[in-house]
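Heads up, one of the protein chains got dropped from this complex, but the rest are sitting where they should.
Here is chain A:
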Amino acid sequence: MTDIPFDQAGAVDAVAPPRRDIGIQRRYRAERRFRLYGLIAIGIGIFFLAALLFTVVRGGYTAFWQTSINLAVSFDPDVIDADGKRDSDPNVLATANYPLLARNALATKLGIDVDAEGNRAELRLLSGMISQGVRTQLRDMVLADPSIIGTTQNVWVLAAADVDSAHKGQIDLSVPESRRKVKDKQVGWMKTLTADGTMIERFNRGLFTFGASSRPETAGMGVALIGSLYMMLIVLVLALPIGVAASIYLEEFAPKNRWTDLIEVNINNLAAVPSIVFGLLGLAVFVNFAGLPRSASLVGGLVLTLMTLPTIIIATRAALKAVPPSIRSGALGIGASRMQTVFHHVLPLAAPGILTGTIIGLAQALGETAPLLLIGMVAFVADYPATPLDPATALPVQIYMWANEAERAFVERTSGAIIILLLFLAAMNLAAILLRRRFERRW
């Protein structure tokens, strides 16, 4: 700016001096570009989150409905107990040919003659429409109340998995008949049954109650839910007290020395150790050394406890730190011991923070899969575990197992199970947020 003559009187009509080019245009362009990169980055993150949730929901919401057929099953004594020996031999009722009853009921419904020789192939196709699970379903009905033999009952039976997929429109029916599992005849029957309201999609209660099964329509996550519940209880019972006690010691009592420093570094490191390493620890220590059973939810719970501990400790220490020193001074000043100060005054004030941290730790533990694979929770468990020592699976492990199945109906169930898992996690996190909102105190 030195070229502006300072003493010139008529400065007004002087030509405006040329601006020094400091590249402002270029710099602003760079600024806009930079800002755009940031926006794109956030967009990418949100896009993938949306894509993930969208694909899961799109693939999985149908799993909550299952195609069922309403059949008037006549419990024909000639089929169940042809020799009339059911009073003397309890095995008769347990081993009777129940699928035949369901098939006959379906045949009657569709007006197909069961006894005609030429209908063999059709009858086989008919059997293929009904889930094999009908055997246990009808058997349990008869065993619970043998007097229904000889009567006709209205029963909702599950359709076979392929029929279910076809009914939901997941099977491409334009493929030549020989290359798909659902034949044209079955499609025709499906249309008939759907038209008169016999075949409808009902809420899939079995998804929540059934155990493991190789047939998709009778596979559920009942065992996994119980297993996960056991594990969460074990984690809560062990990790919460130990974590809180450890944090209280480190935050309120520990002298500052090498030992406590070591503990602190240790906890921070444990929080970053890969989860699979905890699985190896569980396998070597709890299963191989201590001799606890494999696949048991007790072992899973112990492993998850060790994994969750650092999370809870870190959260608890933050909550304890947030309680102002004046509370402690006040309590000590009126004669409380240090222990009384902590347990009567500091801990209750830190409780909401501790609880929030615990819930978040539990949510992490609920979604954890890798260590559970190593301690043998990848197991085909059909019966509910009665105690934490019985074989069980867990929610995420169940998802993993279904993901390895090839059938179309398992793909749907995998996504359905993911939806359930995510709903659980969302509920837990929501609870944590609400707790924080409700009880958080600013000092």
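Keep this in mind: a residue touches a chain if its C-beta (ideal position, glycine included) is under 8 Å from a C-beta of that chain, and two chains touch if they have at least 3 such contacts; residues count from 1.
We adopt the following convention: contacts and distances are computed from a predicted model.
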Could you tell me which of "Ectoine/hydroxyectoine ABC transporter ATP-binding protein EhuA", "YceI family protein", "Na(+)-translocating NADH-quinone reductase subunit D" or "Phosphate transport system permease protein" is the UniProt name of the chain missing from the displayed complex? "Phosphate transport system permease protein"
Among A:182, A:199 or A:281, contact with the omitted chain is made only by A:281
Which of A:222, A:310, A:352 or A:391 touches the missing chain? It is A:310
Missing-chain contacts mapped onto chain A: 27-28, 30-31, 33-35, 37-42, 44-46, 48-49, 51-52, 55-56, 59, 241-243, 245-246, 248-250, 253-254, 262-263, 265-270, 272-281, 283-285, 288-289, 306, 309-310, 313, 337-339, 363, 366-370, 373-374, 376, 378, 396, 399-400, 403, 411, 414-415, 418, 421-422, 425, 429
